[in-house]
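One protein chain omitted, others in place.
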Amino acid sequence: MDALLKVENFTMHYRTTAGHVKAVDDVTFSLARGQSLGLVGESGCGKTSIAMSIMRLLPYNSEIKSGRVFLGGQDVYSMREEDFRKLRWKEVAMIFQAAMNALNPVYTVGSQITEVILEHEPAASERDARERVAELFCTVGIPEERMDHYPHEYSGGMKQRAVIAMALACSPSLIIADEPTTALDVIVQDKILREMEEIRRKTDMSMIYISHDISVIAEVSDVVGVMYAGKLVEIGPADDIFKRPRHPYTYGLMNAYPSILGEKRDLATIPGEPPNLVFPPEGCRFHPRCDWATDECGTVEPPARYVGPNHSVACYNPFPAPSSGGDRIGVATA
Amino acid sequence: MKVVRYSMTVLLFVAVVFCMGIIGQAAAGGVYEMAIFEDPTTVNVWAALGPDATVWNSFVGYQQSYIGLYGNAAPDYVFCPQAASGMPSRLVEEKMDNKTYYTSVVNIRKELRWSDGKPMTADDVVFSYMAPLALDPNKLGGNWPGNIDPEILAKVEKAGDYSVKFYLTELPGLAQWQYGMLQALILPKAYWDPVVSKALKAADPIKELLAHDPKGEPVAGPWMMERWEKGAFVTHTRNPYYAMTGDTNTFYKNGAFVTENKKTGFRYILGNPIGDIKLAVTEGPYANRLMFRILQNQNAAVLSLISGEVDFILNSLGLQRGFQDQLKKAASVEVVENNVNGFRYMAFNLTKYPFNIKEFRQAVSVLIDREYICERVLQGVAFPQYSVVPPGNAYWFNPNVPMWGKGFTRSQKITEAVRLLKSAGFSWEVEPQVDLAKDRVLRRGRGLIMPNGKKMPSFEFNVMTAGYDPLRYTFGLNIATWMQEVGIPVEVVPTEFNVVISKTDERDFDCFMLGWSLGLYPDHMYWFFHSSQCPAGGFNYEMYSNPDFDKMVEEFLREADMETARRMAFRLQEILADELPYIVIFDTPLIEAYRSDRLAFPYTKTLSGIQYSGGMTSTVKLKN
Amino acid sequence: MRSLAQHWAIFRESRIGIAGLVVIVCFGVFGMMWPLMFRNVWDPNVYHPVVGFDPTMMHPAAPCRGHLLGTDPIGRDILAQLMFSTGREFLLGVLSAMISVVVGTFIGAMAAYYGGFTDAFFMRLADIVMLFPFVPLLVVVGSLVRLDMFSFAIILGFLEAFGGITIILKAQALQVKVRPYIDAAKVAGGDDLHIIRSHIIPNVLPLSFLYMMFNVTAAILSEATLSFFGVLNIDMSWGMMIHTAETAGYLFDYGRYWWLWLPSGLAITLFCAAFYMVGRGLDEVVNPRLRKR
Partner (left out) sequence: MRRYVLGRVGQLVITLFIYIALVYFLLQAMPGDISMIYLQNPRIPQAAREELKKQLGLDQPPIVQFLSYIRNFFTGNLGVSFSQYPRPVWDILLERLPRTLVLFITANALSFYVGFMLGRVIAWRRGATVDHAATVVGIAFWTAFYPLLSLILIWLFAYTLKWLPLNQFIEPSLWVYAPWPSNTVFGYMVFGIAVISIAVFAILWSLGRGQRKTGRKIGLAWALSAGVFAAGLGVAASAGMLVYMWDIVRHMVLPVVTLTLINFAGTMLLMRDSMLETVEEDYVMAARAKGLPDAVVRDRYAARNALLPTVTSLVLSLAASMSGGLVTETMFSWPGLGQVLFRSALANDYPLATGALVFTGIFLLIAHFVADMLYAALDPRISYGGEPVAEG
């Protein structure tokens, strides 16, 4: 199957005065057209760094140590900056972490969307662009006449919708939604997620959801990747992972959040804090916090290995496999 | 694309700079260009002689455009007729309406014309005296009461078409008559009469008159104002009817003086014109136009002079020393140095003890090393001075006044000062000691005890602040150091000029250092030292009071004969140099510079320099 | 709140700040050499910055063995003047900046803490003071009453204190005031002065310190400008050195008498730039968004 996005052995560091922050370490995954991937992990584990790597929007102090990113078959980092700029948003759009701040306060919301349409579609006239925005507003449920309002005149949920509309503006094949709903209250969160999912299914886009909240991911992803301290520790079909998490960290995460569906459970928390990524722990990065760690975990990094169809885990002592196998095959891990 | 844009920008910039360099110079021939430092504040002669009497107003105003009955012929400043055709008749006593008047008749040259072509007559002269009298010269302020003294002048009457008669209430001295009243400027009656009579009817006549903007006012001087572009320049053009063109002033070695005009036949002789001729100056003007460029600082003016934009810098203070050697090196720039009529002095409050002891002041005068200041510190740009009449004012200067401590070494000065102080009864806790052979101070004096047996308290010496004048401040410190060496407990207080002025005016000081610049006639000896000027508001700041001196100076002031007056002035200078109400220290010469490739002055050696004659606009010849 | 050591660690990161600090220290050493040189090495009669005079040569003398930077038009040693003035400039700059910051901080804290009338009064006052065109005003005042170094520093300090700095510091203090521990302290019965002193002021202090650096620059430049116009009653300073050269007419042939204006001109620029640069460095401490990440 043709993968829309392929990330291969991607390692990226940030240079800081304290030393190199190993933000993304040897991450490999791929995503097919029409699929949705959820990336989950505590904050600071490298989810957003991966998103930015895909967008090629890394800050000036970042350094790609190894690996490649393919988008629609093209190597992102071997293209000229100018060429890739033209692909941004047309191919891959993004919904930002804090939608409140993703809109320029001094321009009207509508103009910020028409701007991107005009930029990427030379043939479109201004009127076309405005019509498109009106449609998009309709799609995301904002009254059309609010196009000419400024961001500060919008409510939080409306800004979020506007940002989604903006992401849809050029019908990209991939949308990366970085914590799309974190700032909203639970009811609105849920509503927006459903709408996004609906739109995605209708347009057959791919989507990457990034969240620290595994319940959000649970709702919308086909495939789930779990990140910890710059590593992709587990990736596999959503059902599979939620039914039987294999990595102790995944397990911990699932117990740390209440289910959005309201199933009542005692919440467990993972003791300890994520490691300092300048000097990550030897061996498995999770081992200092892991109840099941062995001596081996503290010395050699565990390699990723398959524990089911398309389901791989980087752990020496994964939890036992579930009785039933995975039901869908969509994720090919290397 | 970017390269094209950048290179276009650079090209444009270069083009603009190039254009700036070439466009904008429009030279015209016959223009005498001068730099002045400030805008004139008025062109109204009433204001310029009154409250707005700035030196800049006189440079661009009445100095170029007006004449008086009499003037002082530079370079020797010989009192001579201008509009008058000869000397005034002797003052005679005349009784009228039970009052005694002293009267004198002055005849006027008949060929004089205003710049509108109309003749200048006795009416104009009478108006020029009677209108200010009507307005009250004291209210007009400034130079008015000095020129037209309402205490003395009763009236001026027309004695004929070209002669006027002065009525004075008392016999005037030289200062009031020759150097005052007779040199007042003559104003065109036809223009000013309506203005003055309108002003007299107004609620505030003075304000009304001074506010008048004179447009098209006819003048009798060589130049008439053409254009005043405020903040930038003032230009004058020639007065086509200027009647004194061709007047030749001839100065003889023996002091005789002749003014002669071949064309009009005018002739005036003073003394016995025989023997060698020192100098002959023929009145022009030779230039077609005057241009005063208003440059706001001396750096700008000097740069303009070197680059040839101006021909002369018109500044009453002259140029600072630093410019001198640089200008001397510049091509086509001539630097001239002239004595000025003034001095820097220090004075004590003579009502305070022990400053009123003559020997104390003499000791201080001995201690002040004028030669050191002038030759060493100022390196010859100042000259030591001992008399209250500066050497530059050669006629009145007495070269033989006592010169305290002149030529003494440091140790000799100290010895002499100690001797003087001891003779007056001073003593010391620790007496200063010197080694005369090696010229060294062995021990500084301490604890000066006054003749009354009390220890001398420390006192304040007010000098200019370093910001106002770094030189004077430094000298103040030097003088204080010398005084402290013999144990005089002086304390230097740098004080702002305004504050020194009000302190002296209110007589609230111990001692201070200031300077004067003076007029030609040395009547300042009356104002500075006569006891009538002692109370606050007078000019006898130090409150010197000597009845003998008072009597002599009064006589001097009344004296109308030049020779007698001169003898008296010599005697007065001797008294003052001995009693030392002022300890005169030094003065600096006036340094001026002009373009020698553009200008030819008939003479450059003259008291107070070329600027004193307003740039010698009517006698300078322009080359090229 | 960070500790002093942490502040220093951040400040050390700023190359510009460190460069400025080095220059200031150099000036400090230079200034401190003055009393040593004057007492031990130099003849006071010759090297006194105000009344010194070297009778052995013509003045202004070019740099030579006895006078490393030459002499001025009235025969005083330029190097001695430069050294002597350094101390005075420090005094002036630091004194006026101290006054402005101490008073400004206190007023800012008071205005923020009490609000209401106090606040309104000081803010309106600041509006008016900010309206005053500083340099002309000081020129006017200076031309009528000569200000000496001390009174000048004090006037300058108070003008700055009641002006813009109060507004900035008040804004900072307001941010602190709304923090919960202030309320806690109030509930605990802390008196107002105590709360201002131990809670609000320490939080405003880094910003105050930053403005202090900028104010030093402003003070020195004002002094130099006013001295240049000869309206201060100061016997020696860098500005006075240039003023002396200017009034004596040595300033226009720039190449020839360079030692009359270049050392003092450079000293003014360097000294001011140094304090300004330290200010920029502190800015990065106070304002984390400017910091490099």
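Note that the chains are named A, B and C in the order they appear, and that numbering of residues resets to 1 at the start of each chain.
Definition applied: a contact is a pair of C-beta atoms (placed from the backbone, for glycine too) under 8 Å apart; a residue touches a chain by one contact, two chains touch by 3 or more.
In this text, all values refer to a predicted model and were calculated from it rather than measured experimentally.
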item: Chains in view that touch the one left out, judged over the entire complex; value: A, B, C
item: Options B:G142, B:P172 or B:P354, residue touching the unrepresented chain; value: B:G142
item: Contact residue for the chain not shown (choose from A:L37, A:V116, A:V224 or A:I241); value: A:V116
item: Among A:Q74, A:S155, A:S171 or A:T294, residue touching the chain not depicted; value: A:S155
item: Omitted-chain contact residue, chosen from B:I67, B:I294, B:I368 or B:L607; value: B:I294
item: Contact set of chain A toward the excluded chain (per top definition); value: 55, 57, 60, 85-90, 93-94, 96-98, 101-107, 111, 114-116, 118-120, 125-126, 129, 150, 152-156, 166
item: Residues from chain B at the interface with the omitted partner, ascending; value: 17, 19-21, 23-28, 31, 38-39, 41-42, 47, 51-52, 136-139, 141-146, 180, 204, 206-207, 210-211, 226-227, 229-233, 235, 289, 291, 293-297, 299-300, 303-304, 306-307, 309, 498-499, 501-502, 505, 519, 524, 527-528, 533, 537-539
item: Touch list for chain C against the chain that is not drawn; value: 16, 124, 127-128, 131-137, 139-141, 143-145, 217, 221, 224-225, 228-229, 239, 242, 246, 251-252, 254, 261, 265, 268-269, 272-273, 276-277, 280, 283, 287, 289-290, 292
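Throughout what follows, only the chains that are shown with their structure count from here on.
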item: Separation of mean Cα positions, chain C and chain B [Å, integer]; value: 44
item: Centroid spacing, where centroids are CA-atom means, of chain A and chain B in whole angstrom; value: 91
item: Residue ranges of chain C touching chain B (in the complex, touch as defined); value: 50-51, 53, 55, 58-59, 73-75, 144-146, 227, 230-236, 240, 243-253, 256-257
item: Chain C-touching residues of chain B, taken from the complex the two chains share; value: 298-299, 302-303, 319-324, 326, 376-379, 465-471, 473-474, 477-478, 481, 494-496, 498-499
